[in-house]
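The other protein chains are all here in position, but one chain of the complex has been omitted.
Chain nomenclature is as follows: A, B and C, assigned in order of appearance, with residue numbering initiated at 1 for each chain independently.
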Amino acid sequence: MTGIGRRLGRRPPKYSAAALVWRGMRGDYWPRIWRDTELKRSYDAVVIGGGVHGLATAYYLARNHGITNVAVVDKAYLGSGASGRNTAIVRANYLTPEGVAFYDRSLQLYNSMALDLNINVMMSERGHLTLAHTDAALRTMNWRAEVNKLQGVNSSVIGPDEIKKIAPALDTSDHPRYPILGALHHPPGGVVRHDAVVWGYARAADYMGVEMHQKTEVLDILCEGGDGPDGKGPGGKVVGVRTNRGDISTPVVVNCTAGWAGLISAMAGVRLPITTHPLQAAVTEPVKVFLPTVVVSGSLHVYISQTDRGELVFGAAVDAVANYSIRGSLEFTEELAGHVLELMPGISRMRLLRQWSGLCDMTPDYSPVMGFTPVDGFLVDVGWGTYGFKAAPVSGEQMAEAVATGRTPKLIAPFALSRFDSGELVGEKGAASVGH
Amino acid sequence: MLLVPCPNCGPRNSADLRYGGESHARPDPATATPQQWRGYLYLRDNPAGWLRENWYCRSGCRRWFALERNTATNEFRNPPAPGDKRGGKA
Amino acid sequence: MAESPAFESPVVRSYEFSSGGPLMLTDASPTTKWLVRGEVGGAAAERLDAPFGSSRDAGGGALVLGSRPGEWIVLGPADAVASVVAGLDGLDSSEFLTALDWTHGRALFLVTGTDAPRMLEKVCSLDWSDAMTPDGAVASASVAKVTCDIARHDDDGTPAYMIFCDRSFGQYLFDALIDAGNEFGLSVGPAGP
Partner (left out) sequence: MTMSRLGAQPTEVIDRTAKLRFRWNGKRFDGFEGDTIASALAAAGEHVFSRSMKYHRPRGILTADYWDPNLLVQVGDDPNVRAGHRLLEAGMDVRPQNVWPSLHRDIKAANGLFGRFLTAGFYYKTFMRPAWLWPTYERVLATFAPGGKIDLDTPHRYHDKRYMHPDVVVAGAGPAGIEAALAAAAAGARVLLVEHEHAVGGHLRYSSSDSARAALAELRAALDASDVEVLTNSTVTGRYEDNWLGIVQRNHPIAVERLIKARAKVLVAAPGLIERPYVFSGNDRPGVITSGAARRLINLWGVKPGERAVVFTANSDGDAAAADLDRVGVEIAAIIDGRDQKRVSSAEGSSRALQAVVAGGNRIEADLLVVAAGWTAPTSLLNMAGDRPVHDPAAARFFPSDPPGNVLATGGLAGDGRIDELRAHGAATGRLAAQRAAAVAHRLQALTARARPVEGNEPAWAPDERTPLGRDPHPELYRSDTHGMVDLSEDVGSKDLVAAAREGYDSVELAKRYTTATMGPSQGKLETVNTVAAIAEARGETIAQVGTTVWRPPYAPLTLGALAGRVFEPVRVSSIHPWHEANGVSTILAGQWIRPDHYGDPAAEVRNVRTNVGLIDVTPLGKLDLRGPDIPKLLNLLYTNKWSKLPVGKVRYGMMCAEDGVVLDDGVTGRLAEDHYLMTTTSSGAGSVWEWVENWLQTERPDWKVHVTPVTTAYVSINVAGPKARELVGRVTEGVDLSPEAFPYMEVRLATVAGVAGCFMWRIGFTGELSFEIHAPSGHGLHVWEALMDAGQDLGVGPFGLEGQRIMRLEKGHFIVGQDTDGLTLGPSTGLGPLIKLDKDDFAGKPELAWAADRSLPMIVAIQTDDPNVVPEEAAQIVRGNTNEILGRITSARMSPTLGRSICLGQVEPELAAGGTKVTVLLASGERISATVMDHHAHFDPAGERLRG
């Protein structure tokens, strides 16, 4: 067991088939997955946001750097935000070299996660198809494939016949409106059980001494020495966090929120290049499994996978209108269904069971904002748009390194906030507008 | 489907309009520093509450206009008067 | 334009025509249409007398549609339209006023029948009730996902609608309207202005 239990000198009860049988025989309950503790008055670091990014950051702070006096605070429950609302797709087939290197590391961490964290996150390496319906889209697929190959990532462009073999439900005929001309095939892509990732990181971090505080809402970030009011803003430094459960003093605050990233950063006097948009998703009733891979169409703004429970999970592009309301819309499901049937006309009798949405923080270049800010001790891991879940492990690892060393790790240097001052944006915009 | 109060057409389905994002004044290009200009290009207030923003009534009167919307509740207020030449923009 | 060849309609597929029926769809694309732009509340607005959202019979078969604020579509027989447009000459010259012949740019279809509102509510999200879209009303909206100008101009008490779209969408929209009308027994009338 890597890391878990090393710090507290106690080990969590191990998850295994044998343990299941043993407890089943004795009728024992499992102990709490993470402790319920009092909120202390002081921590070495406070991570805001109990989603996959925040929990991974806390986990790697403890595991890789021995920093365990850490609180993860969340205004609701762990995994209540985007972590539990995304469609759980993972992949590394990005367009830019910096994007590919980054997500490739994330995929590696996902692949070893079940054993690292001793929880089955059900990493399903089922392959990922990004369909191209136009020459221009096909050109972008080729571009991504070439960049991927140079980075050692398994991606290639395949034609309709091969696509049909992988996913027979797709209409690869000479379709009148959106013909499938080809696809970027990325075998290492797949899906992961998102909730298990949340719980796994929380459980592992807990056993190393990190504290998880649910229903703990950050009301303000306490700063001194900054240019702005109350000592906030550039030139200042973080001294603490005000929560609904009282003030905490800390020299380091890491903003790992999605949806509220701008509001939290504003509490430290840091303005971000972010607008918040809902991202909607939907799921059908279960039917027997027929779709063995993840299918994405950028032109049709849709991505589709089938869970092991038989439900089809659908996602789309973010809503056009900036919004903090996550009630969902009818037009989303209408457009989604139209596009899904364009790709798979045979499933018109499947029924949509539930729709939901989460909040995404969109940046101008479809790339995140990570690392240090003009306020000392205030770090951000935000602006994740629609691809935060896939990046969680590597983000946690890199953010932990930034906190521990005080230096920006090479892998996240391209994503610094300062790029918006210098105008040197990241080039994922073209490929990632619906890049799931 | 949100109803957007177009000052010319009357309430319209949001699908009939294009969303234009936060309404900010364009800095004077002759004097703007890189920081000011890029702040205009990229930085956003993004409040969870009242926000002044631009809309274009694409399927209707084809007029750009600015009004305030509460991004938490989707209520609108302060649309410009019909025929306002700048559409109420900042 | 006397030697000009015949006007080619954007609707090029052939249909079985019917001269009557409870719900009729007719291609009237060759109809002369001009677009007049002026100022809201200006002299031209006063002369044309069709504020945004409304329309007016301008005589000689010409209709003036208040299609947008400060914008009008004038349509009808070529000479009648010409006389409406010519009537704007000599107005207060300080007003910025332009007019262009849009006949070739816009397809025009007519939908007539008691069930026309029921048919239109399958392809367009506007409220077709008499209170919200009375006889004479003019609006713009998406019809089967194509942005159209729409004017209600009843035919002797029977609801009738003029639908204008970009000419290149003409064939697509015509077919979409036929599909929408099928369940109400729609028939296609012979084309004509």
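Just so it is clear, a residue touches a chain if its C-beta (ideal position, glycine included) is under 8 Å from a C-beta of that chain, and two chains touch if they have at least 3 such contacts.
The shown structure was predicted, so the numbers you read here are calculated from the model rather than taken from an experiment.
Put simply, the missing chain touches A, B, C once the whole complex is considered. Touching the missing chain, out of A:39, A:169 or A:266, is residue A:169. The chain not shown here is touched by just one of C:8, C:49, C:79 or C:92, and that residue is C:8. The hidden chain makes contact, of the residues A:122, A:158, A:239 or A:266, with A:122.
Although one chain is not displayed, chain B still touches it through residues 1-3, 5, 8-11, 18, 20, 26, 29-30, 32, 34, 37, 40-41, 54, 56, 58, 61-64, 74, 85-87, 89. Listed here are the chain A residues that touch the chain not shown: 15-17, 19-21, 24-25, 27, 29-34, 36, 77-80, 84, 97, 114-115, 118-125, 134-136, 139-140, 142-143, 145-147, 149-151, 157, 168-169, 177-179, 193, 195-196, 199, 214, 284-290, 307-310, 327-330, 333-334, 336-338, 340-342, 344-356, 365, 423, 425, 427, 429-430. Along chain C, the points of touch with the absent chain fall at residues 1, 3-5, 7-10, 12, 29-30, 35, 37, 51-54, 96, 98, 100, 102-106, 121-134, 137-139, 144-146, 166-169, 171-173, 176, 179-180, 183.
In this text, only the chains that are shown with their structure count from here on.
Chain A and chain B have Cα centroids separated by 30 Å. Of all the residues in chain A, the ones that touch chain B in their complex are 260, 262-263, 271-276, 320-325, 329-331, 364, 420-423. Contacts from chain B toward chain A in the complex involve residues 1-2, 14-15, 18-19, 21-22, 34-35, 38-39, 41-48, 51, 53, 71-74.
If you check the complex, the residues on chain B that touch chain C are 8-9, 13, 15-16, 58-63, 82-83.
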